[in-house]
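Only a single protein chain was left out; the remaining protein chains are all shown in position.
Let's look at subunit A:
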Amino acid sequence: MSLKLLTRGGLRSQPITTARIVPARRWSSSISQPPGSDSVRFPGAVNSKFTSEMAFLKASDLPAIPTYRVMDSDGRQVDKKRPAPDVTNEEVLTWYKNMLSVSIMDVVMFEAQRQGRLSFYMVSAGEEGITVGSAAALTPDDVVFAQYREAGVFQQRGFTLKNFMSQLFANSNDTGRGRNMPVHYGQNYPRIHTISSPLATQIPQAAGAAYALKLQDLQNPNRDPRIVACYFGEGAASEGDFHAALNIAATRSCPVVFICRNNGYAISTPTLEQYRGDGIASRGVGYGIDTIRVDGNDVFAVNEAMKEARRLALSEGGRPVLIEAMSYRVSHHSTSDDSFAYRARVEVEDWKRRDNPIIRLRKWLENQGLWSEEQEKEARDQMRKAVLREFGAAEQEKKPSLREAFADVYEEITEEQREQMTELKRILETYPDEYDLRPYKDGINGLD
């Protein structure tokens, strides 16, 4: 850690430890009240004007934060005067295909789970625009912390169908070595951190990782600066972790972009019972964080917001940004959920038909003459085949080698574990009819 950085805030010559980083503005804010001043100089609220009129701020009187969008639900640019989105046709087509691919995989895997071929699955229907659009604005070196409904982020960042399927079927190609529940993807560390089940834990961790990136980039100014992109749902934003994360990211000036997927439901709890304020965006403002609300079904709006957020996050030495992307969770929460128990089927069908990120982008592409009915049919057909092909291959693929059952608790296999492996091998060799080792990579040799 660089001493120069730590003393930048005008700290006096005291022993420097990491716990004592105090920026200069803290000191200047404690100046006492000058006589006749019309504004507050209390350290806790600078630049606040005095008033003799007692008035409480009524949350309900404040106008709701507007929602940024570029194209309408018919796939047309809303503001004709502004330039068209700064994206090549090729890129947009890639986005579209990625969104389509994720949604097709979702349908297949959801059904596969229902048939008992994997234990669990979570779809992201209705949120492909948010994940693909935002991931497209990241550089390959940016770091992602995801929750569990961000297949689009993985897809856009180069995750292949084979990668997805290997994790879902916990086979020998799974970089998690078959130890995680399905959809807990993780690959290409440290650019993507493995998904963790308990809600919201990734949010403060993202702030911490962003702080680490900031220090690393300061030490090594030659490399391109990086940000952390942190995804979560509006339900997770009720956890204390969310609040701790935003506050600390703001006070420590961490280059992190928080992306809230506000899809209207936290399992069965509708947003009305999740919070009473103006969405999640209003909280960002409260923590002194630059905030925007975007139409999550508009992939261009999401992408533009994310690009700008990335720029802001790296400006002025780093700072956090909050994006609240609005959408509707068309799907059930997970394969363990049947959402028609708490919401009307007609409401869901209505959303599916009326507004959906994929349909909207398709209309846009068709308006531009970049896409046609035949192409759509062909693409869907091909993707479905590809999904099924990888599905079949992953299911057939061998399970991780037997040695993986002993690895990664201790750095090196311990003497006791070695004995256990020898004993296991002896048993397996003694009773070959009792244990079918064919599904495991390397068979019996996996224990060598």
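To be clear about the criterion, a contact is a pair of C-beta atoms (placed from the backbone, for glycine too) under 8 Å apart; a residue touches a chain by one contact, two chains touch by 3 or more; residues count from 1.
Heads up, the rule we're going with is that contacts and distances are computed from a predicted model.
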Listed names "GL12479", "Pyruvate dehydrogenase E1 component subunit beta", "Trafficking protein particle complex subunit" or "Phosphatidylinositol glycan anchor biosynthesis class U protein", with the criterion being the UniProt name of the chain not displayed: "Pyruvate dehydrogenase E1 component subunit beta"
Omitted-chain contact residue, chosen from A:R69, A:H333 or A:K441: A:H333
Touching the absent chain when the full complex is considered, from A:V87, A:V108, A:I248 or A:I267: A:I267
Residue of A:V123, A:A137, A:A236 or A:A305 touching the missing chain in the full complex: A:A236
Hidden-chain contact residue, picked from the options A:T175, A:S196 or A:Q375: A:S196
Where the unshown chain meets subunit A, residue by residue: 113-114, 116, 119-120, 122, 170, 178-182, 184, 196-200, 235-236, 238-241, 266-269, 273-275, 332-338, 340-342, 399, 405, 409
